[in-house]
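Just one protein chain is left out here, and the rest sit where they should.
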Amino acid sequence: MEKITPSWSLVELAELLGGAVADQPEFRVKRPVPANSNDPEGIAFCESDKYLRTAESSGVGALILPPTMTSASKPTIHHSHPRLAFGMLLAMAKRPMPISPGIHPTAVIHSDATIAPTASIGAYAVVEPGASIGDGAKIYPFCYVGDGCSVGTGSTLFPHVVLYQDVAIGDGCVIHSGAVLGADGFGFMWDGSKQHKIPQVGRVELAKDVEVGANTAIDRATAGSTKIGHGTKLDNLIQIGHNVEIGRDSVIAACAAVGGSASIGDRVSMGGSCAVVDHGIIGDDVMVGGASSVSSDLPGGQAYFGSPAIPARQGLRAYKAIGKLPDLMSRLRSLEKRVKELEEGKS
Amino acid sequence: MEKITPSWSLVELAELLGGAVADQPEFRVKRPVPANSNDPEGIAFCESDKYLRTAESSGVGALILPPTMTSASKPTIHHSHPRLAFGMLLAMAKRPMPISPGIHPTAVIHSDATIAPTASIGAYAVVEPGASIGDGAKIYPFCYVGDGCSVGTGSTLFPHVVLYQDVAIGDGCVIHSGAVLGADGFGFMWDGSKQHKIPQVGRVELAKDVEVGANTAIDRATAGSTKIGHGTKLDNLIQIGHNVEIGRDSVIAACAAVGGSASIGDRVSMGGSCAVVDHGIIGDDVMVGGASSVSSDLPGGQAYFGSPAIPARQGLRAYKAIGKLPDLMSRLRSLEKRVKELEEGKS
Partner (left out) sequence: MEKITPSWSLVELAELLGGAVADQPEFRVKRPVPANSNDPEGIAFCESDKYLRTAESSGVGALILPPTMTSASKPTIHHSHPRLAFGMLLAMAKRPMPISPGIHPTAVIHSDATIAPTASIGAYAVVEPGASIGDGAKIYPFCYVGDGCSVGTGSTLFPHVVLYQDVAIGDGCVIHSGAVLGADGFGFMWDGSKQHKIPQVGRVELAKDVEVGANTAIDRATAGSTKIGHGTKLDNLIQIGHNVEIGRDSVIAACAAVGGSASIGDRVSMGGSCAVVDHGIIGDDVMVGGASSVSSDLPGGQAYFGSPAIPARQGLRAYKAIGKLPDLMSRLRSLEKRVKELEEGKS
């Protein structure tokens, strides 16, 4: 692994990040790490005394500190914005997963598929007829790109992504392993003796810069399209039902279940493990707290919390109060007794 | 994509669906779409004025309307049952994902596996010893069919399905991508110093016409079988624990977690994101509302809701009342004060 790991001296790093070495300019680090790391080849950042104390007592190799802070024990780079410098370092430390340009000899590409010359198709990928893969796109091993699909310029499908037919992925999208896009929406009709499957013949459309997490499922529409808007980010293990529409720049954390035909606006953020009822409507700029269950429409511009989700200011107090219910009930019983005594005393 | 997309003139379509063209018989449509679609090649249906207004102001190409309704702007087919006609159109618009008859040269089929002559085995599928694949079954690319498994007549395994060993799939089943059937049940025994794995040597059995959604997991039984009954439909991202038994024609929406040895009856419907406790028993014809958590047995023939799930009529009111808890508590405090004053005034 060594040969594929980067390594910087502090003086090199200070120059790259726009900081100044405080000491030990030749000290070498290999990767950004958290302040509590015991990695002697790692470099962390601190912006508070609390984190500095954590770092001093950890085995971390070196630190990025604001000019006002000094480490008693660790080689240091001073930087006016340590957090920003650390973010730059994260970007520098990123190395792409290996994939060769062109089409791997084991990939099975249908003769009616269109692969841009600068796209990369990994081992054992399958691309079906009518599919098109854009410039610079990376299709990692074991991906299945169904007939009539399109993958936009510069998009990445990590290993083991499945696109059923007619799934359109915009430019600059990232689809993580195990994600399944375009499986049938869940539609059945009970006729009194049997569940009849409602054919699911629609599509899935992802706009630009969408990210889809590992093992997330986005169902095709019954008819029309299930749509994920520009810049929206979905975490792992999320269910997006058929005909759902999600707007721009929304961020949905892991394990959400979004019911069929639900509509979620722009810049919505949802915590982990949320549920949204079928046909539910969530307005723009809504925040939904983690583990909430949205069972009715949520007007835009507000925060919500709870199962069922209600405005967050009310919800956070209300759900915490559940623990007091047994006490509340015994106080109510006691009051009822006392009022009865008063009533009897009065009569 | 064009060449694999169907296309009909309205007069052709009217004949196929059993309706009558109101106008523009040569207008061509390619696919069924929702009434709010902007697809000029799409045809939608409306049965109410509200939907007709939506359709008139959308870019949809044509409409299916009851004889009593008229569109001001769109080419129209009149049909006595627009919804039914639309359902027929969905079925007509469905095209199977491509797979060639026979065994793809890259598939790895063990010599002790039995493949029916009319089955299709896609690229890079693996079929282990003792497995049998029935007539007309379709095994899409990257499926793994373990040793001793059977896949019934006409069943479909979409790309990337995993069957561990001894999984029996009945006739006419549909298993979506990423589903894993037959992984070990989750059984460990703590001896005070270590978790010991309890060997999981049972099976999974799916009866006929079962559908299993994308990325759903159905664990093998510790001993015996985990069983999914005839006609039951499971959505995406569902967990079915070891030794669970589910009856006939039940429908479970996405992200449910059904604990080990739970038993679910016939014609049960569960909304999304439900949880069922280990060994829980749910009777026939039960409906469980979305995001409910079943922590005790639920007698048949009723609807339930909530976490914990209680009869729905009570549950829907009760869970909505949580938001009023802070108010309720302050009213209780105020009452306590007033009663105390009354008591003091009385003494």
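So that you can tell them apart, the chains are marked A and B in the order they are listed, and the count of residues begins at 1 in each.
In this section, a residue touches a chain if its C-beta (ideal position, glycine included) is under 8 Å from a C-beta of that chain, and two chains touch if they have at least 3 such contacts.
Since this is a predicted model, take the numbers as computed values, not measurements.
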Practice task
Kindly state which of the options B:Pro25, B:Pro66 or B:Gly224 is in contact with the chain not pictured.
Solution key: B:Gly224
Exercise for the section: Specify the residue from the set B:Cys46, B:Ile264, B:Val277 or B:Leu298 that touches the hidden chain. Expected result: B:Val277
Practice task
Quickly run down the residues of chain B that touch the omitted chain.
Solution key: 108, 110, 124, 126, 128-130, 142, 144, 146-148, 160, 162, 164-166, 178, 180, 183-184, 186, 188, 190, 194-195, 197-202, 215, 217, 219, 221-224, 237, 239, 241, 243, 255, 257, 259, 275, 277-278, 293, 295, 306-308, 310, 314-315, 317-319, 321-322, 324-325, 328, 331-332, 335, 338-339, 342, 345-346
Handout entry: Absent-chain interface as seen on chain A, which is shown
Key = 1, 3-5, 31-34, 37, 39, 42, 44, 86-87, 90-91, 93-95, 97-98, 106, 122-124, 140-142, 158-160, 174, 176-178, 211, 213-215, 231, 233, 235-237, 249, 251, 253-255, 267, 271-273, 290-291, 307, 319-320, 322-326, 328-329, 332, 335-336, 339, 342-343, 346
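In the analysis below, only the chains that are shown with their structure count from here on.
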Practice task
Round to the nearest whole Å and give the separation of the Cα centres of chain A and chain B.
Solution key: 24
